[in-house]
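Can you read through this structure? Questions will come right after.
Omission of a single protein chain aside, the complex is shown with its protein chains in their original locations.
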Amino acid sequence: MNEPLFSRYVLKVSCPDQKGLIASCTQVLAKAGANILDLTQHTTLDLKRFFLRAVFECSEESIGHIRNHIEELAKRCQMDWDLYDNAHTRRLALFGSKTDHCIYELLLSARDGDMRCDFSCIISNHHELENVASQFKVPFYFVSSDLDKPAQEVYLRKVLAETHSEALVLARYMQILSPEFTREWAHKIINIHHGFLPAFKGAKPYHQAWAKGVKIIGATAHFATEDLDQGPIIWQSVQQVDDTCSVDQFIRIGKDVEKRTLAKALRLWLEHRVFVFQGRTFIL
Amino acid sequence: MNEPLFSRYVLKVSCPDQKGLIASCTQVLAKAGANILDLTQHTTLDLKRFFLRAVFECSEESIGHIRNHIEELAKRCQMDWDLYDNAHTRRLALFGSKTDHCIYELLLSARDGDMRCDFSCIISNHHELENVASQFKVPFYFVSSDLDKPAQEVYLRKVLAETHSEALVLARYMQILSPEFTREWAHKIINIHHGFLPAFKGAKPYHQAWAKGVKIIGATAHFATEDLDQGPIIWQSVQQVDDTCSVDQFIRIGKDVEKRTLAKALRLWLEHRVFVFQGRTFIL
Amino acid sequence: MNEPLFSRYVLKVSCPDQKGLIASCTQVLAKAGANILDLTQHTTLDLKRFFLRAVFECSEESIGHIRNHIEELAKRCQMDWDLYDNAHTRRLALFGSKTDHCIYELLLSARDGDMRCDFSCIISNHHELENVASQFKVPFYFVSSDLDKPAQEVYLRKVLAETHSEALVLARYMQILSPEFTREWAHKIINIHHGFLPAFKGAKPYHQAWAKGVKIIGATAHFATEDLDQGPIIWQSVQQVDDTCSVDQFIRIGKDVEKRTLAKALRLWLEHRVFVFQGRTFIL
Partner (left out) sequence: MNEPLFSRYVLKVSCPDQKGLIASCTQVLAKAGANILDLTQHTTLDLKRFFLRAVFECSEESIGHIRNHIEELAKRCQMDWDLYDNAHTRRLALFGSKTDHCIYELLLSARDGDMRCDFSCIISNHHELENVASQFKVPFYFVSSDLDKPAQEVYLRKVLAETHSEALVLARYMQILSPEFTREWAHKIINIHHGFLPAFKGAKPYHQAWAKGVKIIGATAHFATEDLDQGPIIWQSVQQVDDTCSVDQFIRIGKDVEKRTLAKALRLWLEHRVFVFQGRTFIL
């Protein structure tokens, strides 16, 4: 006689606020014999929006049942929802340039199980990252900057399809993606900006920050959208600096902030904690 | 025709984990027509303990109904639970000594509505706080250190009863309360310790920290228990210091950390976010 | 026979970099029998600028001698320099509006000796601060917003002169000073901006920050210049926020960040640590 197999799932729901939403959602889970381990629900009173994230365990047989009932509920309540099976490991494409500090951070975290994902490929317009790619046995793809943007993106699409990539991480990629491309991957491209957005958009943020004499520098992980450095912010971290620092030291200190911020943002996303609504995120 | 009066409540539940707990709780609320604004549920897998905090609005008529149904549920599931009416402003007794930095922080926060409570009295074994007490129109009570401990505590009990105090805040009180007294007010005495507990217990924590050459100092707000400086930690904050600081500067910087930490801990407690289980807190 | 009186002084020097500058400065002090307690010197290689701050003790008789020799040196080396006698307590005018959280922070710090200054007056275009002014026995001056800007500033100049004010602290003043006025008090007006500059300039920074979904809010203390919110930054502090916060909670949390940031900036300025060069500060 076999024990039923219990797996872990995450349910995400976002919809206009109304009474009884949590009760309805949790009843669906309860009736299917699920055990909720963590649930967070928040309603922004400013926007009258309901957000819910629930982590639960249930038998594999029950999950189809749950899916159907949530789907019904969703229709009635105009819900955006998703149900993730933790057994599925997401496949992410890593985009980089020459520097590898963010790349190492992510590859090591994934290897150690500190973040649940597989890196499907490393894509770069330089050759510097081939070495780290081969160490971690991740396929490396070179996309030449000699190609025009549309040709580059034709190639990118091909690579992403072949490697079964589900999302993209721009780990200091330094190239601009076309509006069409960013729309195709809406809320599936996570970028790290080396400035404390919305200050210091654009190029050379550390030079801007130094000239301004800021006392704290920061980095911002956000979804890439067609508006450069304007997409919804996922995470931000900062580091105090003192005025004996040169721009070069800002850059050095910044590397540490960047990699931590990107890793944290990616972890939040992989844990299905990131909701996007009205141009900003809500992290539960 | 009158609109029903909607008030805001907080429900706190803690019990051994089992399936369907959230569904049961939220159904009680849904059936009574309540609207949940924020709900956080966490099960510690290490201790198999379920914690839930829900903020909801409902009509005043429905609340008795909710109370009865939760009570039934609690019996079945060995729940510890509480239901707080936000309309009720808690009355807190402030205990102090000579310094008033924590006292001012709390009185100003309460006055501005940044923290929801009334201060029922200020109690001290010195006269320095009479001035601030009179400015904020809070009754001041002097308890002489010439009295022996039992006599002091007889007087304290009398004052606390007369002022309808529901909990105590030790804002650098510097006196030790008897085990009997702390047990009477179990989990209702919030103390601020000027050290980053569990390091630097006991007297002169800043002197200890300086001698040790720590690079970060901190303060810890915790429930006072009969074991000095050992009660469950509610909140901790830290501040980086540099090695040109003297002990006096540690003390000065520490004042700022202390008052912030105590205010934050008190706010968490007033928002009914603090659960105590197996000697530690869980803040939701 | 009397002991010579030893007082404490701070020497600040800023000039184009060249060899032997520290040796020259410290020799002047050594020859006068001064004892240096703390000295920090930094040369920004980017700007080839030398900055020095020295705290020293010497007899009152020697200080004139030191002053003369530094003056000679300054001529040869194009030095900007200042020599401050710690025995002199600076007189600062506090400008406020309706909220008093920054005002209390500064008044209490000064009263406790945590910051060395006297507050010469409190000036406001509202009456709310009269109460705190009288508690701390600081003269209160009301400047009516019904007057036009020039008339207001005529009055301000008069008050500042009569109260022997040496510098101004804008503790959430909310009024704009004229370019002439800010130039008269160049690098002597310390303002607190309730945003993490250079992001969120102008009005309602917390509303801007919330709409943007930032994960960290901050405050910036800076010298007021004729360009609104653009003057050299003295200090910045931040606080992580979570996405269940409403704008109102941002404002509440921000109050705490603002007062700490302003107090820290003022303390740095009172300790003669703030150098201004090429539009930014260097804090030693």
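To keep things simple, chains are lettered A, B and C as they appear, and every chain counts its residues starting from 1.
Everything below uses one rule, namely that contacts are C-beta pairs under 8 Å (C-beta built on N, C-alpha and C of every residue); 3 or more make two chains touch, one makes a residue touch a chain.
The model shown is predicted, which means the values in this text are computed figures rather than measured ones.
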{"item": "Given A:104, A:142 or A:277, the one touching the chain that is not displayed", "value": "A:104"}
{"item": "Selected from A:42, A:187, A:222 or A:260 as touching the chain missing from the view", "value": "A:260"}
{"item": "Of B:111, B:127 or B:215, the one touching the omitted chain in the full complex", "value": "B:215"}
{"item": "Positions on chain B contacted by the hidden chain, ascending", "value": "42, 44-46, 196-200, 210-216, 218, 232-233, 235-238, 242-244, 246-247, 279-284"}
{"item": "Absent chain, residues of chain C that touch it", "value": "17-24, 26-27, 29-30, 33-43, 45, 240"}
{"item": "Where the missing chain touches chain A, by residue", "value": "38, 100-101, 104, 108, 112, 114, 135, 244, 252, 255-256, 260, 263"}
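What we mean here is this: only the chains that are shown with their structure count from here on.
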{"item": "Chain nearest the global centroid, as defined over all protein CA atoms shown", "value": "B"}
{"item": "Distance from chain C to chain A - Cα centre to Cα centre, in angstrom", "value": "42"}
{"item": "Junction residues of chain A, two or more chains touched", "value": "42, 45"}
